[in-house]
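One protein chain omitted, others in place.
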Amino acid sequence: MENSTVDLSAIERVEAARTAHLTAGAKPAKVLARDVNVYYGDKHALKAVNVEIPDRGVMAFIGPSGCGKSTFLRCINRMNDTIASCRVTGKITIDDQDIYDRSLDVVQLRARVGMVFQKPNPFPKSIYENVAYGPRIHGLTANKAEMDDVVQSSLEKAALWNEVKDRLQDSGTGLSGGQQQRLCIARAIAVNPDIILMDEPCSALDPIATAKVETLIDELRSNFCIIIVTHSMQQAARVSQRTAFFHLGTLVEEDSTKTIFSNPKDQRTQDYITGRFG
Amino acid sequence: MTDATSTLPTQLPPARRRAIPPDVAAARVRRRYASERTFKALGIGALALTALFLVMLLTSIIVKSLPAFSEHRAVMSVLVDAAVVDPDGKRNADTLRSADYASLTRAAITTVIPGIEGRSARKALTGLLSSGAADDLRALVIADPSIIGTTIKTPMLFSDDVDLYLKGDTGRYTTAAGVAELTPSDVKGDITLTAADQSFAALIAELEREGISADAEAGAHVLDGRIPSRVVYVNGGAVKVVKATANTLTGPVLLPLSSVSPAKTGSWNLTTYAQPESRRRISDQEIVFIDKIKSAGAIERGFNWRFFTSGDSREPELAGIRGALIGTALTLFVTLILCLPIGVLAAIYLEEFAPKNWLTDIIEVNINNLAAVPSIVFGLLGLAVFLNYFNLPRSAPLVGGLVLALLVLPTIIISARAAIKAVPPSIREAAIGLGASQQQAVFHHVLPLAMPGIMTGTIIGMAHALGETAPLLMIGMVAFIVDVPTNISDAATVLPVQIYLWSDLPEAAFQQRTAAAIVVLLGFLFAMNGAAIWLRNKFERRW
Partner (left out) sequence: MTVVYFTALALLTLSAYVLASRRSVALSSTGVRLHSLPAYHGLLAISLVIVPMLLIWAVGTPLVSQFAASNALTNFPAETRNDALQAGSALREIKNLAAGQRSGDVSDTLRAAADTYSAWRTTGDYLLLSIGLAAALLGIAASLRLVSGPFRARNHFESVVRVILLACAGVAVLTTIGIVASVLTETIRFFFDPNIKGRPGVFDFLFGTEWNPQQAMRADQGDIKSAYGFVPLLTGTLLITAIAMCVAGPLGLLSAIYLAEYASPRMRRYAKPVLEILAGVPTVVLGFFAALTVAPYIRGWGEALGLDVASESALAAGLVMGMMIIPFISSLSDDVMNAVPQSLRDGAYALGATKSEAIKQVVLPAALPGIVSAFMLAMSRAIGETMIVVMAAGLAANLTLNPLDAVTTITVQIKTILVGDQEFDSAKTLAAFALGFVLFFITLILNIIALRIVRKYREQYD
């Protein structure tokens, strides 16, 4: 009984931390990119990208490899800061807040913008520790019971709880590839971000694991703004509501997924989705 | 395509090859295979020779060290004379400590071989014992004062020369049974042994062969210290032969005879000690005494614990490595607490945080070159900077540890960097993607994963520091230090330096102890390297 009250307070606390950002503005566009250019040293990798990404729902980035999808994705949580040669110009806002503003603490930004990587990269620690790490460094929980609760609810949301609830202390690296990737998703949502970035999250997985992750993404879209990079057009069509097509560092076209796949405006998009190149 | 075909001749001319007769070709192939075999044999030979070097090195040292691990003691009854130890009977600790225990041990050994007269003979007898015997007795009395006034049976350490003699270094001898009846002229002093004429012809002939001819003045062959010495054992005593004629042997009594009655043929013997007296560190007199004590069954041989429990000493039989071991431990402690954190933090900086600029370049180049600077140069640094500039204490483990820390720092930085580099970037990305700061990612995730590799590198670095000698010589850790150091600013020495110091001493016993100390040092080194390998195998993670 007592447990459940604690549970409630934990969830409330986490939920409050989240809605604090949400209530800031009821704007339709969650992420707004204006004239974003990215350079790796002299290489101009991303050219004048403008896009609006709505709150809630799934946005897919497609395009041939090397066209700058990952680069743009990594701009949104400023992962590009870790690459010394990388330079970003232009403006990206999340909830009207410029994320390249000097006064913004990048660490807090990343707490709001979770990320799931191409290759599952669980920490070589226990499953529990993997999920608990984020809430711990952000001080989201006050005690062990709250932490247990956050871990459980995150694993449940990631559709992994039933598979791992009896072995939370086992190493995260001992799971199968698909489970590892869902663990990484659980780890990302444990921090309760607004946005989850996924960079080809299924490219290292077999079809069955891919299906599970896709189902998961579909379930999560009502609570999070998900941006997914994928090289599979079928996947984009299956999971996303909106799609952006990148080509040679430019954003060629962005529209509802249905439009992009049925009635693209640009010839390059047409060529790509019909398999002429890529 | 078509162009190319048209310019080609329709048919290629036959390849112009020198026709090689089959037997020549076969011989050629055989020659090539022979050279292949030679080459391979050279490789194996080189490896085998290297292995042989190592085996020779290790066996020569181990063989040399073996005698040092045991010691000989005389088991004797000692009267712990209250008049000497505690004249006022108050059991005062100072009195007990400062008493003349050497007189007690001297008295004890003279009771084993009674009846020795003459200063030099008595001195030879009491000199058989090490000065450490009295110290041991003192320790016994202080530990248990109730033994004062009683007679106790206790082992007493022999001096190193006696010990070496008993270990068979100098003791080669041959014995010839007496061939005639022999009559001593007295039981002590300089005496003459007379036998029937020509009884000693064989001895005389032997002496002639050794280059001794009859001395006209003495009318006899005179033996000296440059030829093997001869001792006649007769009537329970021993007589050293100094002059020999065909029927008499003359010389001093080394061990009193029981009587002057003629000894029958075969009941006495003439013993020849192959090594001339002048070429050994132990005299005929002493040999006779030792043999007497030995035949009394009062000699025991035991493990040389003292080697591990005592500090350095001028007396080889008392010298031990405890001081050097503690000094080594203190020095390495200082080294470890300095170079492990500094090395690891520097490696973290260079791998994870360093911007690409000239400063970073300088640091990197520096570390690589520092790793190859001769160790003695670090000694110069220690001398000029730590001793002369900062006035730190000479000979202290503090300075030794500082110098060694700088010496192994590059090794540790390089191995720590390798270990950090081996942690895949996906781990860092995962943490950073969750909102961990770069430092949190490094200290929470990367560093723990790199730790086994860092520890392996550290152990290897410490093993390197453990074997280092030259820089420590520069900062004065070569002093002769008897006391076991207790803190890092005491004067101390370390094991390799102790080895160096002992190796310079002339006594054979010190050579053996040097080898024994080397065995201990190598034991530590093998253990450390073994630990490093174990750690690497156990925790090595392939990503």
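For reference, chains read A and B in written order, and residue numbers begin at 1 within each chain.
Note that in this section a residue touches a chain if its C-beta (ideal position, glycine included) is under 8 Å from a C-beta of that chain, and two chains touch if they have at least 3 such contacts.
Treat the numbers as computed from the prediction; the structure is a model and nothing was measured.
Could you tell me which of the visible chains the hidden chain touches?
A, B
Which candidate, B:T105, B:S199 or B:S375, sits in contact with the chain we can't see?
B:S375
Name, in rising order, the residues on subunit B that touch the hidden chain in the full complex.
32-33, 35-36, 39-40, 42-47, 49-51, 53-54, 56-57, 60-61, 64, 341-343, 345-346, 348-350, 353-354, 362-363, 366-370, 372-381, 383-385, 388-391, 406, 409-410, 413, 437, 439, 463, 466-470, 473-474, 476, 478, 496-497, 499-500, 503, 511, 514-515, 518, 521-522, 525-526, 529
Quickly run down the residues of subunit A that touch the omitted chain.
The missing chain touches subunit A at positions 105, 107-108, 137-139.
By our rule, only the chains that are shown with their structure count from here on.
So what's the Cα centroid distance for subunit A and subunit B, whole Å?
67
Per the contact definition, I'd like the list of subunit B residues that touch subunit A in the complex.
That would be residues 355-356, 424, 426-438, 440, 444-445, 449, 541 of subunit B.
Hey, which residues of subunit A end up touching subunit B in the complex?
So the residues of subunit A in touch with subunit B come to 77, 79, 82, 84, 107-112, 114-117, 119, 121-124, 133-134, 137-138, 184, 187-188, 191, 197.
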